[in-house]
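Missing here is one protein chain; the remaining ones are kept as they sit in the complex.
By written order: A and B. Residues from 1 in each chain.
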Amino acid sequence: MNLPDSAAPPALELRGIDKRFGTVHANRGVSLSIARGTIHGLIGENGAGKSTLMNIVYGFQPADSGEIRVQGIPRVFGSPQDAIAAGIGMVHQHFMLVENFTVLENIVLGVEGRRLIAPGLARARSALAALARDYGLEVPLDALVSTLPVGLQQRVEILKALYRGAEILILDEPTAVLVPQEVEQLFRMLGRLAGQGKTVILVTHKLKEIMAVTSRVTVMRQGAVVAEVATRETTPRDLAEKMVGRAVLLRVEKTPATAGAELLAVRDLEVVDAFGVARVKGVSFSLHAGEIVGVAGVAGNGQSELLEALAGIRVPRRGEIRVAAAGGSPAGSDPRARRRLGLAHVPEDRLRMGVVAAFSAEHNAILGYHTLPEYNRGVLLDGDAVRGACERKMAGYDVRPANPRLPVSAFSGGNQQKLVMAREIESDPRVLLVGQPTRGVDIGAIEFIHRQLVGLRDAGKAVLLVSVELDEIIGLSDRILVMAGGEIIGELSPQEATEEKLGLMMAGVREMAEGGSRNPEGR
Amino acid sequence: MESYTIIVLLLAATLRVATPLVLAALAGLFSERSGVIALGIEGMMLGAAFAAAAVSATSGSAWLGLGAGVAVATALALLIAFACVTHRGNQVVAAMAVNIMVAGLGPALALAWFNLGGQTPQLDGAGQRFGAVLWPWAQAAREAPFPGLLYAELLSGHNLIVYLAVALVPFSAWVLYRTRFGLRLRAVGENPHAVDTAGISVTRLRYEAVLISGVLCGVAGTYLSTAASAGFVRDMTAGKGYLALAAMIFGKWKPWPTFGACLLFAFTDALATRLQGVTLPLEGVVPVQLILALPYVLTVLLLAGFVGQAVAPAAIGVPYSKEK
Partner (left out) sequence: MSAVPSMKLPRWVELGMLPVINLAAALVVSGLVVRWIGESPWAALKLMTDGAFGSQEAIGYTLYYATNFIFTGLAVAVAYHAGLFNIGAEGQAYIGGLGTGLVGLWLGHWPFWAVLPAAVAAGAVFGAAWAFIPAWLQARRGSHIVITTIMFNFIASALMTYLVVNVLIKPGQQSPETREFAAGASMPGMHAMLGKIGVPFTATPLNLAFFLALGLAALVWVFLWRTRWGYAVRVAGLNPAAAVYAGISPARVTVGAMLLSGALAGLLGLNELMGSQHRILLDFPGGAGFVGIAVALMGRNHPLGILAAAVLFGALAQGGSQLSFDMPRVNRDMVVVIQGLVILFCGALENVFRKPLEAVFNFGSRLAARGKTDR
C-alpha cells in the first residue's frame, strides 16, 4: 500500500462549494480534501447533499460558487466530458448503461475515437484485456448488458470509468444491489485500485461499509460538512449521531411475537413477467396474525413480483393465494378485491406506484379506497369526508406540513411515505404487505415507521415485509424468508440470521438453509 | 405476356409511390431512434411540398425548389426540436401544432402569392419538375424479350429522388450501425442518462437527429409536388407522414424492414389504383372511396400488431432532464 505522500497535492480538493436549487440550499460552503491512493467515505442522510456534491464534482451540475482542484490544479467543469478528461470517473447508483448494447459498445460510448466505430471497438477490446489482467475485472465483452447480473453490470460501470483513464473513482451507493459476498468482493477490488494509486470516493448511508473499507470519512448534514475524521478514530454510533444531529436508536425495541391464526396462505405460486420469464417459482408460505415475516433477498430476485402478485397487481400463472377472511377461499384477483379482503399494500416504489405526485395529499389519501361508501355521497365524492379523513391521518402520523390540499410532490420522501403508511394502516387491514418501507426516508421517519409496523403486529395483524436492507429485516422480523432466483431458499429466525448466513442464502446457496427449517410453515 | 407487363408496371408504380414513404419513414426512424416522437413528419413534408412548388414555379428550377423544400422542412424541424428538446414540451402536441399550422399556412400563402385558390401554378415548364432519368439503351430494351421491359420500366425511367430514396436505405443502415454517430443515436433513444454521463450532449444529438429528419422530409415533400405531381395542392400529403410512421413501427425502427413495410404500403396503393373502375366478379365495381380508404385501413391493421408487438426505443417521448 502506498502511503499518502505528504508533499504531493491531494487528489481532489473542494473549497467552499455552494449550490442552491430555488429555495433549497443543497450545498453550503463544502470543503474537503482527499489524499491520493485512499478510500474516502462520504456519508449522510437522504437530502444531506451528497449526490449534489458528487454531481458537481462529475461536471453534471455547475456549482454556484467554490473551487475544485484535481491533483492540485484548479478545474472548471462545464460537462462530464471535462471531469472525465480531468481523470474523474463515476459509478452511479442507477447504472448508466444502454441495456440493449453489448458490454463493449457501452464501454466505448463517448470515447469511440474516429467516425467509424469498428477500430474503436478493436482498440477497446485489447485495452480491456489489460485492465482485466491488472485488476481482475473479467466481463464477457460481447454479451448484451441486459443479460448480465447486476454485479457484472456494476463491473462494466467500473471498467467504463477506468477505460476513460479515471484516477479518481466515485461510487454512489454501490452496494444497494449486491449480496454481502459481492460487497466483499467489490471492497477487495477497491482496495486493489487504491493500492495502485487510484483514489476512491465511497458515497453511502451504510455505516458498516464506511467502517470496513475507508481510511477517512466525511459526514454531511443539511448540505454542510459536519465532521471529517479518520475512520479508526470513530464508531458507528458516533457517525450516526453526527449524521442525524442527535442520539439515535439503532435497534428496534419489540417484544417476542405471539403468532395466532393463519391469515394468508400461498401455495406453489408462479409469477411471470411481461416477457414470459418466470420471476417467482413455486413459492409457498403462510402468514399468521401477530407476526412480521421478512423477505430478504437481493433486488430483482422475485420479491417485487411476489409482493405485486399478493396485492393482486400481477396475475400469477399458477398457484393459489388464500386470505383467511374470505373463509379460506381463493382471493379475488384484482387489487380492489384484495383490499376488500383486508389486504393492504405499501408498494416498494411509492413515487412510481404509491402516489400520484400531482394530486393533493387528500386525494392521495384515498387512492385505492376512493370507491368506499364513506368517501362517496351518491354519485359524487364527499369532499368534506375526504378532507376530514386526510386531516386525521396527517395528525396521527405526524405528516408535515399538515395541509391536505398541498400536492404530494411538495412533501419530503419521509412525509410521503408516512402518508402512504397512514392510508394503508388506517384502512384497518388484517394483512399488511410492505415493500421497502424506509427507502429514501430520513432516520427520524424510519424510527417512526418501524414503530408503526411493530404496533400493527402487536395489534394482532400480519405483516409481510420485503426489504433489501438486511438490518431492517433482522431488526423487525419474527421469521425471515430468503429469496433467490425467484424461489424461497430457506427460512431463518432473526436470532440465527447473521449477515454471512443471509448473504450466502441470498446468493442462492441452499446448504445453509438446512440449519433452518425447509418447511415454510415451521416456526 | 400480358400479365408480365402488368406486373412490371405495377412494380414500377410501387417504387414511385413508395419513394415519399421511404424518405419520410427514414426521417421518422432517425428522429425516433433519438427519442423524439416523429409525428411532425407530416407537416414537414407538406411544408416542403409547398415551398418546393412555389419556388420552382417562380424560379423555373426544380433544384431551387428542392433547396427551398429542404430549407423549410429543416426550419420546421428546428422549431420542433426547440419546443421538445430545449423546452421539454410535449412531443405529440408540438408535432400536431406544426402539422395543423402548415396545413393552413401553405394554402394561405399560395392564395396570397398566386391567387389560384390555395394552389401553386401548374409546373409544366422545362426544368420545373424532376424528370425521368433514362438508363442507357432503355428505349431499345423495351422492345427486347424477357428482361428488357423490366430494365426499361422498373430500373430505368424514374426521377433522381426515387433512386436517392432507395440508396438512402443501405446508407441509413450503415450510419446507424457502423458509425460513431449511429451508436450514440441508438444510445440516446434508449438511455439518455448513459449518454449524458458519458460526456455526450443529449441536446445536441437530438437536435441533429431531428434536423436529419427535417432534411429527409424536405426531399420527400419536394418529390410530392415537383416529381409525383405538378404543383402544390391543399393537404396533398393526405396522411402519408402517418403512413410512413406506421411503416416504421411495423419495421421495428430498423431501416431494411421499414423499407419493406413501405413497399408493402405502396404496392397496396398501386394495386388499388389499378383496380379503380375494374369490375370484380360478385362485388361489381369497387367504390372509389373504398380504394381511397385502403391505405388508412391497412395502417390500422398493421398497427393492431398482426406481427406481434414492436418494441419502441425505451426513452421515446420522454423529455430529458438530468434529475432521475
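Assume a residue touches a chain if its C-beta (ideal position, glycine included) is under 8 Å from a C-beta of that chain, and two chains touch if they have at least 3 such contacts.
In this text, all values refer to a predicted model and were calculated from it rather than measured experimentally.
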item	value
Displayed chains contacted by the hidden chain, counting the whole assembly	A, B
Listed residues B:Phe130, B:Tyr223, B:Tyr242 or B:Tyr320, member touching the removed chain	B:Tyr242
Touch with the omitted chain, as defined above, among A:Ala230, A:Ala395, A:Ala410 or A:Ala459	A:Ala410
Residues of subunit B (touch criterion as defined above) contacting the omitted chain	39, 79, 82-84, 87-90, 92-94, 96-109, 111-112, 115, 118, 238-239, 242, 245-246, 249, 287, 289-290, 292-293, 296-297, 299-300, 303-305, 309
Interface with the unshown chain - residue positions in subunit A	22-23, 311-313, 334-337, 339, 345, 347, 352-359, 363, 366-368, 370-371, 375-376, 379-381, 383, 407, 409-410
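In the analysis below, only the chains that are shown with their structure count from here on.
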item	value
Touch list for subunit B against partner subunit A, complex	178-184, 186-187, 190-191, 193-201, 314, 322, 324
Of subunit A, residues touching subunit B in the complex	55, 58-61, 79-84, 90, 92, 94, 96-101, 105-106, 108-118, 120, 160
